[in-house]
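A protein chain is absent from this complex, but the other protein chains hold their places.
Letters are used for the chains, namely A and B, taken in the order the chains are written, and counting of residues starts over at 1 for each.
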Amino acid sequence: MTPAAMLATAILLGAFVAAAGAYGLLYCAARISDRKMLRTGGYVSYMGLCLITLALVAFTPLHVGWKVFVVASCLIYLMIPPVTWRYLTRLHREERIR
Amino acid sequence: MEIPTAGRSQSYTQDPLFWRAGAIAATIFMSMVLIALTIDTLRQITPGSPRVPSYDVINNSVAYKFDPIRAEYVPKIGGEELIFGHKYSPEEAADLIGKGKLVIQSRACIDCHTFFGNGGYYAPDLTRAWMDPVWGIYAGPKRADKLANFLMHPLRLGARAMPDLHIQRDEAEAAVAYLKWMSSVDSNGFPDRFGAQSAQ
Partner (left out) sequence: MYRSQRLGLKYLTASTVMFGAMVAFGLLSSIYYIWPGFLLNVFNFNTAKIVHIDGLVIWLLMGFLGAIYWFLPQELECEVEGIALAEILFWVFCAAVAVVVAVLIFVQYGAASESSMWFINQGRKYVEAPRWAALGIVAVMGVFAYNVIGTAVKARKTTGILTVLIFDLVPLVVLYLDAFPEIRNMSQDLFWWWWLVHLWVEATWEVLIGCIMAWTLIHLVSASRRVVESWLYVEVAMVLGTGILGLGHHYFFIGTPRYWFAIGGFFSALEPLPLLGMVVHAVYDAGSNHLRAANRPAFYWTLAEAFGNFIGGGVWGFMMTLPQINLYSHGTQWTASHGHFAFWGAYGCGVIAVLYLALEKSRGYDGLDSRAWRWSFALLNIGMLGMVGALLVAGMDQAFYERAIGGSTWGAFLAMEGRPWFVEGMWTRSAFGLLFACGYATLVYDLLTARRPEAAVTESMAAAGS
């Protein structure tokens, strides 16, 4: 890959995980405070993650295996915050019952 | 706030023991795979293997060329090209390389330089230092002598100059031999394009 493509790909990869983190943070914050702005921020972050995924697939010279990995990660990152949140909520609820 | 519903059956993912079993299983499985790969990797990096030449490669020329099949730069071992005017037997070469490693460790070279990209980032990477274009005009014993002289009496080049680490002649020769042997190791194309710009 060209030096410029290398840098661009690296930045996109970092932005990929950062967007996933922003989505996770805003999703959870919205669950706590139930504010529309936070929910919207969460959706926007995940849309951003999807756009970055698209850019990685369409515009970087990564091998197809890595592109599949990135797409799969994008889907998994969608599920991590709600699944983890549900798990934690149920865990704490059962603890309160005890 | 969710209303607790006692009596609803618990999903197995809510059971801590499920996750404990998962942690144990994951650790054991991944460790076993790592051990299996370690056994194979150690075999493949034993000196004399295709990836890591035996220590007496210091008697041969070592170059770094682009391999179109692998699409990366690969070390190329050539014909006889002695260093310090001596042909080292395998045992002598192994001893010399061993001493070279002691030199590198005693002076903590890895805390300024990198070896295969690992170490300190203050000074250049030394993986292919033997083949650096700056020595390009010298061949064989002359190149080795120039390198050894530099180690003993470093020139103050650039902002981050090489210090004088009181390296003796025998230590310098051992370190140079080490650098030559190390430059023959197949490191999957690292560093990429070494010397290509000078060649252009």
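Here is the rule we use: a residue touches a chain if its C-beta (ideal position, glycine included) is under 8 Å from a C-beta of that chain, and two chains touch if they have at least 3 such contacts.
All figures in this text were calculated on a predicted structure; none of them were measured in a lab.
Looking at B:63, B:82 or B:110, the residue that reaches the missing chain in the full complex is B:110. Counting over the whole complex, chain A has residues 1-4, 6-7, 9-11, 13-14, 16-18, 20-21, 24-25, 28-29, 31-33, 61-63, 65-66, 69, 73, 76-77, 80-81, 84-85, 87-89, 91-92, 95, 98 touching the chain that is not drawn. The set of chain B residues touching the chain not shown comprises 16, 19-20, 22-23, 26-27, 30-31, 33-34, 37-38, 40-42, 44-47, 51-52, 94, 97-99, 101-112, 114-125, 127-129, 132-134, 156-161, 163-165, 168, 171, 174, 182, 185-198.
Quick note on the criterion: only the chains that are shown with their structure count from here on.
If each chain is reduced to the centroid of its CA atoms, chain A and chain B end up 36 Å from each other. If you check the complex, the residues on chain A that touch chain B are 87, 89-91, 93-94, 96-97. Chain B makes touch with chain A in their complex at residues 2, 4, 6, 10, 13-14.
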